[in-house]
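Got a structure here, written out as structure tokens. Questions coming.
The complex appears here without one of its protein chains, the remainder shown in place.
== chain A ==
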Amino acid sequence: MTTNTADNSKKYTRAQLGEYILRTPAVGPALALLAAILIFSLTTDTFLELDNLSLVVAQSLVIGTIALGQTLIILTAGIDLSCASIAVLATLVMADLAVGGMPGWVALLLGIALTSAIAALNGALITAIRLPPFIVTLGMFTIVTAVARIYSDGQSIPTTDGVLRWLSTQRYLFGGIPVTNGMTIALIMVLGLAYALAKTAWGKHVYAVGNDPEAARLSGISVRRTLLSVYIVAGVIYGIAAWQALGRVPNADPNAYQIGNLDAITAVVLGGTSLFGGRGSVLGTMIGALIVATLRSGLTQAGIDDLYQDVATGTLVIAAVALDRLSRRKQ
């Protein structure tokens, strides 16, 4: 309860800077992304070309979108191992319904309803029976992956429907920047979620529940309702991720994104969101997804093998978590 006096004002300025970075967790990842872009621009001839940059962004869309839902769940100190499998099942269902003659927009809405329902089931098991999110979603991952293969008979389903392919539509902004509808939708989602997290009571409650559920409860927040809402919103996001996936390739494939759950967690962690809950941002996750895509594209163009790219990504993840841990041990 003391006010700061003049003698420690210098220390305070440095503390303020640290405070700013901690409060804006996306600053670190943004610097890392800029560094990666800079390095690849200097070491390769092709990286900085507009078409390549656009491709990097496009390649980050599916995992990036799934990672937005994953971010919400990790902010509550949970985790979702079933995220990508749910999205893959939805791509198959949407494509199949469209092939069967259903209007694309109805198939899309049914697909989003499906992903929301599965995610809501995760949330219900976690909140009602108080099961650990890791176990519930691990089980759901196994089940949904199997169901997707049973449903599709292990075969890809072609997608030709205009609505389902709409996110692949490309436009040229300012006469030359290639932007797909998928990118526009992703940007709208990031902005919308960032707004909800920062400017609404729901967002404050999501952070508070992840920070300290008991403190949140004693503050009058319904922890269960907040958690359940987070899983349902994540489910809707997975549905949109499935739509993004249909825009990326002309077939819905039951074997796609097999480790998409881990890739999504990678993007979240690289984006500066703490696996311990209560800290992080969707803007950071978007940057995290871009870091992965940048790394892959840049290393490929530098002629480095896929497996070494995995080594690089894995190293980055461990470094990011270590930084998160160390930055908080100081307090």
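Here, a residue touches a chain if its C-beta (ideal position, glycine included) is under 8 Å from a C-beta of that chain, and two chains touch if they have at least 3 such contacts; residues count from 1.
In this text, contacts and distances are computed from a predicted model.
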*asked:* Please identify the absent chain by the protein name in its UniProt record; candidates are "Fructose transport system ATP-binding protein", "3-oxoadipate CoA-transferase", "Septum site-determining protein MinD" or "Fe-S cluster assembly ATPase SufC".
replied: "Fructose transport system ATP-binding protein"
*Residue of A:A208, A:V230 or A:L246 touching the missing chain in the full complex*: A:A208
*For the chain that got dropped from the picture, name the residues of chain A it touches.*
1-4, 12, 15, 19, 22-23, 195-196, 199-202, 204-205, 207-208, 211-212, 214-216, 218-221, 278-279, 331
